[in-house]
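Every protein chain except one is present and positioned as in the full complex.
Labels run A and B following the written order; every chain starts at residue 1.
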Amino acid sequence: MMLDIKNLKVSFQNSKGSETEVLHGINLSINRGETLGIVGESGSGKSVLSLATIGLLPANAKITGEILFQGNNLLTMSEKQLCKLRGANIGLIFQEPMTALNPAMKVGKQIAESLRLHTKISRKEAQQAALQLLEMVKIPDAKRKMECYPHEMSGGQRQRVGIAIAIALKPDLLIADEPTTALDVTVQAEILDILDELVTELGIALILISHDLGVIARIADKTLVMYHGNEMEHGETADILRRPTHDYTKKLLAALPRRTRLDFDNVPFAQGELK
Amino acid sequence: MKRIPISLMIGGVITATLVIAAILSQFWTPVDPSQINIMHRLKAPGVEGLLGTDHFGRDSFSMIMAGAWVSLGVAFSAIALGGLAGTIIGVTAACKRGRFEAITMRIVDVLFAFPPVLSAILLAAILGAGATTTIVAIALFMIPVFTRITRSAALQIWARDYIQAACMAGKTNIQITLEHVIPNISSQIIVQVAIQTGLGILTEAGLSFLGLGIAPPTPSWGRMLADSQTYFSLAPHLVYVPGIAICLAVLGLNLLGDGLRDLTDPKRK
Partner (left out) sequence: MHCIAKPIAKSLSGLIITLLFVSFIIFLVMEAVPGDPAEIILGMSAQPDTLAALRSQLGLDRPFIERYLHWLTGLLSGDLGNSYTYSTSVAQLIVERLHVTLPLTGLAVMLSVLISLPLGVTASAKPNGIVDSFASAFSQIGIALPNFWIGLLLIIGIALTTGWFPAGGFPGWDNGFWPSLKALMLPSIALAIPQAAVLTRVTRAAVIEITNEDFVRTARAKGATPNYVLWHHVLPNALIPVVTMLGMQISVLIAGAILVENVFNLPGMGTLAYQALAQRDFIVIQNVVLFFAVVVIFINFLVDALYNILDPRLRIRR
């Protein structure tokens, strides 16, 4: 297993000292070349789960359980070890393309920075690699875009930059936290396609977090349904979509547009066909 | 029920003490602050009077009380004048926009180039030193300060949806300014009045230190410090006492302003 999370519980301590548990024991695992979708409404603990997986929860968080990444428990690692892991082995794509990039740094430099933090390459080589990455995420006119600041780009382009940053070092695991939520529907589809290609071409494991079951259905092999920090349902995406056992999952399904639902019913999809 | 911020309590107590001392000094002080008593000159605190005496044997404590009246009076009159003018200009600029706003803001920038000490020197050349010079000099600087603050606060209010609704309902710009803009920025203005009065006290002290402030024999904290320079080694308390008074007054008003901001602006908490 590439990533194996066992009985993960996270609670936050507020300034008065009282604790609130936001994850009540999550179990999940994912292998190379797999896509795991995590679905749930806002506040269900999806983002906390993704931040915990990369070790970036704020200091007032209390975490128990195990997060085994390639057999090593992330929760017992030192900050120094985690820094080496982040970016190089685990990549993270954030939800808000508008605010996730440094407004005062050129886009090309922000991508190159990922590379230079982990490998000993020259500034020029890093720039070269960054340009290739921009082309890989299909940004038109990539050469000119290298010299742009984030505010000079559209939301979709910025999200592509975010992906380029996350995949710069070909991490083994990529976590995408609502990567398409802030984007137009057409751009959403393009971004999902890029992510899907990465999984097949680079053989990475992808955790795709979304509140939109339609997005999950599109590319996830397995799906985890979360509600209020609890695991509601966990299994093959096709099974969950066709035979939801849980009331909450049924509600999620019912909330989808009719057309999308019909697709699920009519297509006798096996796993591979979704891709 | 909101909890009262601690800074508001401390600031409130210090400011209240200051105001009471200032008002009280107009009716009663332990000793007449201008009463010269050469026999008891340069006495240490406790030896003669609560805070000692100066080079003329005047009672420091009484002078501090009377000085509070001058400091607060000058600072507050200046803030009232400059703040009122600045607020009117700022609110009007936000209301009218366009060329009017551009020109007024340019003029305000010009005023901002004259720190109170500079305008006081210019004014003193015409009017001579005195309370008027200090008040006008500080007030002139307060105009740009308040104009900038109220304008940007008012612009934020103008951008809100309910202003659009009020426009649709056929209200004139003046009505909207009076009914919506001013009530909504008033808490910010009050916070600034507290903080700027503190700065005003600091400036007044500086101007009287240079001899540009109120004329003797009326005591002022700044001139008490200026006089103390000659008697450093003989009577260091003459340096400490007025300085601590200034520092406490400014601190109190700043804390009061911070506390009021915490109380009225939940975002900053």
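Assume a contact is a pair of C-beta atoms (placed from the backbone, for glycine too) under 8 Å apart; a residue touches a chain by one contact, two chains touch by 3 or more.
As the structure is a prediction and not an experimental result, all values here were calculated from the model.
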Going by the whole complex, the chain not shown touches A, B
Quick one: say which of B:Val31, B:Ile176, B:Leu225 or B:Leu256 touches the chain that got left out.
B:Leu225
Contacting the left-out chain in the complete assembly, out of A:Ala100, A:Ile204 or A:Ala217:
A:Ala100
To test your reading of the contact rule: which positions on chain B touch the chain that is missing from view?
106-107, 109-110, 112-118, 121-126, 141, 198, 202-203, 205-206, 209-210, 225, 228-229, 232-233, 236, 239, 242-243, 246-248, 250-251, 254-255
Name every residue on chain A in touch with the hidden partner chain.
54, 56, 79-80, 83-88, 91-92, 94, 96, 99-105, 113-114, 117-118, 149, 151-152, 162, 165-166, 168
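Assume only the chains that are shown with their structure count from here on.
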Using CA atom averages as chain centres, what separation in Å is found between chain A and chain B?
55
